[in-house]
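After this line comes subunit A, so read on.
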Amino acid sequence: MEWMQLPRTWLALLFAGLSPAVMAEAPSVGETCYLDGWHRPLLCHRLALTDAPERPELAVMVAPAVSETDEEPLYLLAGGPGQAASDLAPLLQALEPVNRQRDIVMVDRRGSGRSGAFRCDIDEQLSISLEEFAQGLAGCYLARPEFADSLSSRQTVDDLEMVRRALGHERVALWGGSWGTRTALLYQQWYPESLSELVLDAVAPIETKVFLTAQAAEKALRKLERDCSRDPACARLGDWREQLDQLLAEWDSGAAHPIPDPLTGQPAAKPMARWELANGIRAMLYDPVAAAQLPFAVTQASRGNFAPLAGLSGAFIHAADSMAMGLTFSVACAEELNRITAAEVAADSRDSFLGTAFYDLFRRGCDEWPVREKPYREPAPRDHPVLLISGEADPITPPRYAEEALDYLEDKQHLVVAGGGHINSRRGCIPRLIADFLAEPSSKLDVSCIDSIRRPPFMAAEFGPDLGAVGEMKPGEGAQ
Partner candidate 1 sequence: MKRIKAMLHGPMGALLQKELLETWRDRRALWMAICFSLLFPVMLAGGSIFMLKKHTEESTRLALLGADFAPLLADRLRSDSLQVDALEEGEPQTLLAGDYDLVLEVSEGFAGDYRNFEAPPLYLYIDSSASSSGRAERHLQERLGALQQLVVQQRVTARGLAPQLLAPWRLEVRDVSTPSRRGAMLLAAVPGLLILTLFVASLATSVDTSAGERERLSLETLLMQPLPGWQVVVAKTLAVASIGWVGALLAIAALVSLMPLMPLAELGIQQATTTAGVVTMGLLLLPLALLVAVVQILLALRSQSFKDAQTQLSILQVAPVMLLMVLDVSRVELEGFHWQLVPLVGQQQWLKTLLIGEPVPVLSLLAGSCVTLLLVAVAVRIGAGALRRENLLSAT
Partner candidate 2 sequence: MIEVQSISKHFGAQQVLRDLTFHAADGQITALLGANGAGKTSCLRIITGLLRADSGTVRVGKIDVAAQPLAVRRQLGVVGDREGLYERLTVKEYLTLFARMQGLTGERLRQSLDEVRGALELEDLWLRRTRGFSQGERMKVSLARALVHRPQHLILDEPTRGLDVLAARLLRRTLLRLRNEGTAILFSSHVMSEVLELSDRVLVMAEGRVVGAGGPQALMREAHCDNLEDAFVSLAYGSQREQVEGEPA
């Protein structure tokens, strides 16, 4: 595989889970506008920011409530960091019950989406090795060092607070996904009076070092192993985990194999790098649909047929196009990478298929992205009702984070989706549970319906899932 595909793959592994979307028009104040992924008209505002050196404008998009009520609006906070809230438009389908009574507000944070995306455009270039990529980043940084240094969670939360006041919202509810949960939790620390309830999907608690992902990814893979072994068709594939370990171990010593481009079918000149393969596997764990094909793909690869693995990686191509890389590194380097110690990296990567493959990218990138450290204070207790949603087999924000690092939240409920990956707000009955929670945040939700959310059927062979096999896992079995 060409190096040019590197950014595709590793960006995908970072940010997969939420469909991206790109806006065609740029509407001005309070105009009717549309976002890809949602068919109904929105109201778009542009709020000028006079304090900043480059005087950017914030893009604010409002999906107006169907009926006018005095319910607090729901603000959607996107992940990344680097994803734009406007990319969350497809989520509006699932949030339709909420949208009946509440405005849903999307604010593209500074440096993302339609608020002056800080892109770097490295993924457009033909290169590149990890070193070349780092050099590309350095160039991007040097072009706008002040701007890069100005971007932070604090700034984003202050901007959201300004938008809240500009739109005349007394208090707002928040939905955060992935890194958006971090933004939401910080918002809650800094402006508790402005918030009513929080819905956090794929939780990145303030004190959790979410860029150390090797153990989380390893656990997600083990859940996949467990669920595969319980499925008769998948179990017949044999010990694919051992084959995977072997593949990774022997990759650099001869197992590597060039694979055809999954879009064009053109053969590649060079095989992909080992760390790229490991990150690719990790990325597939984000999405249960892709994960269900992993055992078969690995078995085939170990026999020298890399086509299924290539096809699987194809699903993530373009998935990260909307990510603003400059913003990603500005925030990640200032708020996360700086607080990770070498000992922690060593502990995290030990006994994992991923190792430091993910961390290394950011470590190397941040060397070329010398923004100031922006540490957080220890979180103070908060009593807003909070709904936490985790995928049991999420390779980056496992349920453990929500369980262990949020003791300071006094009123929280936690949904864990069996076999679930990264971001589950659109699956099964969860949209309804979110609506119920927002309607009555203080009552305990009846969460029994999430037991019926299951992994898709495993790929058994070239023909797909084995319709002739008994494929049923007992409800709840996946949750153990």
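In this section, a residue touches a chain if its C-beta (ideal position, glycine included) is under 8 Å from a C-beta of that chain, and two chains touch if they have at least 3 such contacts; residues count from 1.
Candidates were picked such that all candidates are chains of the complex that A comes from, given by their letters.
All values reported here derive from a predicted model rather than from experimental measurement.
Every option in 1 or 2 belongs to this complex, yet subunit A touches just one of them, candidate 1.
The touching residues of subunit A, counted against candidate 1 in their complex, run 34, 36-37, 39-41, 64, 66-68, 96, 100-101, 233, 259-260, 262-263, 265, 289, 293, 296-297, 300, 306-308, 310-312, 314-315, 317-318, 456-457, 459, 461-472.
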